[in-house]
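Quick one: the structure is below, and I'll ask about it shortly.
Removed: one protein chain of the complex. Kept in place: all other protein chains.
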Amino acid sequence: MKLIHDSVHGTIKLEGWMVELIDTPQFQRLRRIKQLGFADLVYPGAHHTRFEHSIGVMHVASKLTIDPHILAAALLHDIGHTPFSHSGEIILKKYMRREHEDVRDIIGKSEIGDILDRHGIDWRRVAEEVARPPVSSVIDVDRIDYLLRDAHYTGVAYGVVDFDRLVEKMHFDGSRVFVDAGGVRAVESFLISRYLMYSAVYHHHVCRIARKMFERAMEWMIEEGVVEPGDLARMDDYDVTWLMRSAEGLAGEIASRLSTRRLFKRAIYSPRGDVGVNVERVDSAKAAREIAEDAGVEDGHVIVDIPPLESSEYDVPVLVDGEFVSIAKLSPLVTALKNAQVANWRLGVYCPEEHVEKVRRAAVDYFDIKTSKQKKLSELFEF
Amino acid sequence: MKLIHDSVHGTIKLEGWMVELIDTPQFQRLRRIKQLGFADLVYPGAHHTRFEHSIGVMHVASKLTIDPHILAAALLHDIGHTPFSHSGEIILKKYMRREHEDVRDIIGKSEIGDILDRHGIDWRRVAEEVARPPVSSVIDVDRIDYLLRDAHYTGVAYGVVDFDRLVEKMHFDGSRVFVDAGGVRAVESFLISRYLMYSAVYHHHVCRIARKMFERAMEWMIEEGVVEPGDLARMDDYDVTWLMRSAEGLAGEIASRLSTRRLFKRAIYSPRGDVGVNVERVDSAKAAREIAEDAGVEDGHVIVDIPPLESSEYDVPVLVDGEFVSIAKLSPLVTALKNAQVANWRLGVYCPEEHVEKVRRAAVDYFDIKTSKQKKLSELFEF
Amino acid sequence: MKLIHDSVHGTIKLEGWMVELIDTPQFQRLRRIKQLGFADLVYPGAHHTRFEHSIGVMHVASKLTIDPHILAAALLHDIGHTPFSHSGEIILKKYMRREHEDVRDIIGKSEIGDILDRHGIDWRRVAEEVARPPVSSVIDVDRIDYLLRDAHYTGVAYGVVDFDRLVEKMHFDGSRVFVDAGGVRAVESFLISRYLMYSAVYHHHVCRIARKMFERAMEWMIEEGVVEPGDLARMDDYDVTWLMRSAEGLAGEIASRLSTRRLFKRAIYSPRGDVGVNVERVDSAKAAREIAEDAGVEDGHVIVDIPPLESSEYDVPVLVDGEFVSIAKLSPLVTALKNAQVANWRLGVYCPEEHVEKVRRAAVDYFDIKTSKQKKLSELFEF
Partner (left out) sequence: MKLIHDSVHGTIKLEGWMVELIDTPQFQRLRRIKQLGFADLVYPGAHHTRFEHSIGVMHVASKLTIDPHILAAALLHDIGHTPFSHSGEIILKKYMRREHEDVRDIIGKSEIGDILDRHGIDWRRVAEEVARPPVSSVIDVDRIDYLLRDAHYTGVAYGVVDFDRLVEKMHFDGSRVFVDAGGVRAVESFLISRYLMYSAVYHHHVCRIARKMFERAMEWMIEEGVVEPGDLARMDDYDVTWLMRSAEGLAGEIASRLSTRRLFKRAIYSPRGDVGVNVERVDSAKAAREIAEDAGVEDGHVIVDIPPLESSEYDVPVLVDGEFVSIAKLSPLVTALKNAQVANWRLGVYCPEEHVEKVRRAAVDYFDIKTSKQKKLSELFEF
């Protein structure tokens, strides 16, 4: 038994096998992957890492189950994460056709598998549990921990989630996570927190821009052969920063911009109603190239950011008189949040400050943007 | 200059004239009036008083103005409050035809007026400012302080209001409180906090029941001549508790029930859609008497609780391009909260546990209640 | 199972028999006894009560033992407390020759005994456990909870006690509370917190003065037959406040002074080295009378305050290689705190502001006070 002091959950007790997993080089790597990527450019305290998050997720899971396979999956769910967190995820998807949750290789081919074996925990099942409830779901132990933790370190919406009640009313029946009838308010608090965190942090335009710049640099490095996508899951923020800094061309330039906070600016930042084309059919890389060409700007200096809408993420099941009902049917607040989230969506086109005017013109053409009154008002909502 | 440590705002600096006002018996009385009345029956830490709240309101006001008349009004705005806070307010309204904000008499006829005079502050203007922005408004310094403070002491929704940003973006132009374009998010945080506090605290059914029982005891004492309504603004929680305890009849019984937490229970707790009659035309005292008679229950043992809907309280003005626009027009979240609040409204009929069944039957008749599916679901939302 | 939200410990789970005990009128009375008596005159947020403290003590005890007799004793340890907490304790000692811990009668002769019986818990043993470790000891569950709680509500020294580690390293072997070798630092944090709380809160001169004034009023009421000492354990802060307010003479005057914060002032406030006589042999009531007479001041308007030194309260046993060693032998910091606490001790003589000069002269004579340089410096340490 070992105690670890966690800034979110207080003292967490770790059993022997957990300590062994944490002591592996694969897990120690997570100490050097920031949970919120470049969000510390906006929230200077947001330096927390996947390391403490992973231990926190395991702690939350321990409130729902004692199955060591699930606890191990909760602890290891981010073991395959690329540097700078979600910033690197898109790369994985694009070039490796896999998600960071594909941890089977890492677990099976390292000492992690051996440790699990030695303690009678089937590593294959652990690898599977990573993508299943309660580790991954609409409301899951991963999301609960990161909402709490990101709120703590950014100072945004701290105290919104009623964690104790949520955990009390939440259940895992072996296949799904649901709340009982008394848990509707607690789920509301969870969804309000998520809404606020998306508005203020995850979709803050500066965080989006820095993330998209980083992703662009990564793509460039992969295309130029500077880095093998398959190696990313073994690297940490230090490795990737150094690779970018050492690289010539676009990656080097972006590294320098990120280090000195000379970020791209918004040429376009439009709500859905103002965009004439169907963005779901747009290839953002191709759009960026065409807009750059049209504006007479160097390739790589235009970034098109089309965030997903995540509209289905509100269907938390509530057990009412023996039947599962989606919370969206029960709570008018949840419906409200869903609509409000859609209204917060923005199409972003970003470029260096000196090119903003010409890129805007080209992008307005490309996306058939209407400069409605609504659009101007939308700027009110910025932080 | 004196420093006072406040649990919400940290250290607050008080000038000489503020200290003199605070040292008057009229202000010291506020030390003994609980801010949340009987909410400590549900949230055991909620013992804070009008005393620290009043100092806090003055502190918030000092972020908007340096006009000593307004600062004094902020400090003194609750000087006329009856014991147990809002629980006593309805009495004032019913029997005195005035609001707790009618502080003119208290200020003018006590040493408070002299102190203000001596420092060159016109007490008549102070008395007027109590009912005007920024002390009283849709978004005002009173509400801001109590949301922060009630959240702190109940532990509910702590950290939701982005106080620093709100105060930064909020302005007072001499006649109205508004936010500039950058303040929409901060007002959203304020309204979310208010929504959560209403759901979890102010409209928590146990808080409502205790408050309504207290009000019923007060009415009884006034009707029986035990207390003069005009004296309430000079009494504190200790005085009124003792009067109730000493009284025979209904007041004594309710005092004993409140002390030992043997509260009335809900016979009816229905959303608006389930209520057949137009509640806005119902006189709740008369309804209570008739339901009691129909159910064969002693008068005073049925309480009918018809809360107001407060539907207009979302119109915070936002300054956009030189024009004021209501935030409800700008923010889909605000519209959402408005609807959700309406959905949370409940008609309550309360009585001693042993009479619940017969009172329910009588009340279902009286109000033409439909026992819809919706009604049963509504119980999910309870705390 | 019921959940209660506690501002110090978070969510506390209560078993059925605990809920039944809490629902008794005897326990509900604790809702109306302030934990820190009159400390809210100095720390406006310090309104917390014996009610939440008692539940907290039970929670702390549950970290050390599962014996329901001890848990019940922890929950009930303050059931015999007089109004305004320690302020009333001296009365009990003087007039009843018993401590508030003598709860045998209250438990045995009320429904509390029945509830315990019904759940197979021997109420006689519960009554005994109240005065024994781990409920009462040098380091005990009572002290741990009140240090944490008083720090939270006053804002003083919040976060000093390393609670999680302390609880982890602390053990109860059936007869004593001790820490293992790894717990020395955690006990240091406990003792530092206690030192800071004594300096800033418990021995703050304004808190002492208000407490001593209240005790004087209580003595007067007992001597005048206004109140029976035996009834105090059934009264709450409201009852006693009202009795004082209704009383003529000294009690009524003191009630009015406490309500309007017109407190006695310090005529004398001297460290031990400045006091010529041996204070341990002085009867403070007699001293007060003689000083009043000498100064020509009305009896009851001079209060002599000789606090105990509590020098033995540092002997927390530490288990080192199978032997118990007092922490004072191991930690130079503990020795330091012990000495510093002695240096903070003050003899106080208090009286109405207008009599300070003549009472000072009489008290200097009576106690043979030297006005040393040290004495003047001692005033530096005030808050």
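All chains are identified by letter, namely A, B and C, in their written order; residue positions are counted from 1 within each chain.
The rule is simple: contacts are C-beta pairs under 8 Å (C-beta built on N, C-alpha and C of every residue); 3 or more make two chains touch, one makes a residue touch a chain.
Here the structure is a predicted model, which means the values were calculated and not measured.
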item	value
Which displayed chains the hidden chain touches across the whole complex	A, B, C
Hidden-chain contact residue, picked from the options C:19, C:309 or C:336	C:336
Option from A:108, A:155 or A:332 whose C-beta touches the chain left out	A:155
Candidates C:131, C:192 or C:222 - the one touching the absent chain	C:192
Selected residue (touches chain absent from view) among A:118, A:261 or A:286	A:261
Positions on chain A where the hidden chain makes contact	4-7, 23, 25, 28-29, 31-32, 40-41, 43-45, 47-49, 51-52, 55, 153, 155, 236-239, 241-242, 245, 259-261
For chain C, the residues touching the chain missing from this view	151, 156-160, 162, 181-182, 184-185, 189, 192, 195-196, 199-200, 318, 320-321, 325, 330-333, 335-337, 339-340, 342-343, 376-377, 379-383
Sites on chain B contacted by the missing partner chain, in the whole complex	3, 5, 10-11, 164-165, 168
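As a convention for this text, only the chains that are shown with their structure count from here on.
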item	value
Gap in Å, rounded to a whole number, between the CA centres of chain B and chain A	41
Multi-chain contact residues (two or more partners), chain C	5
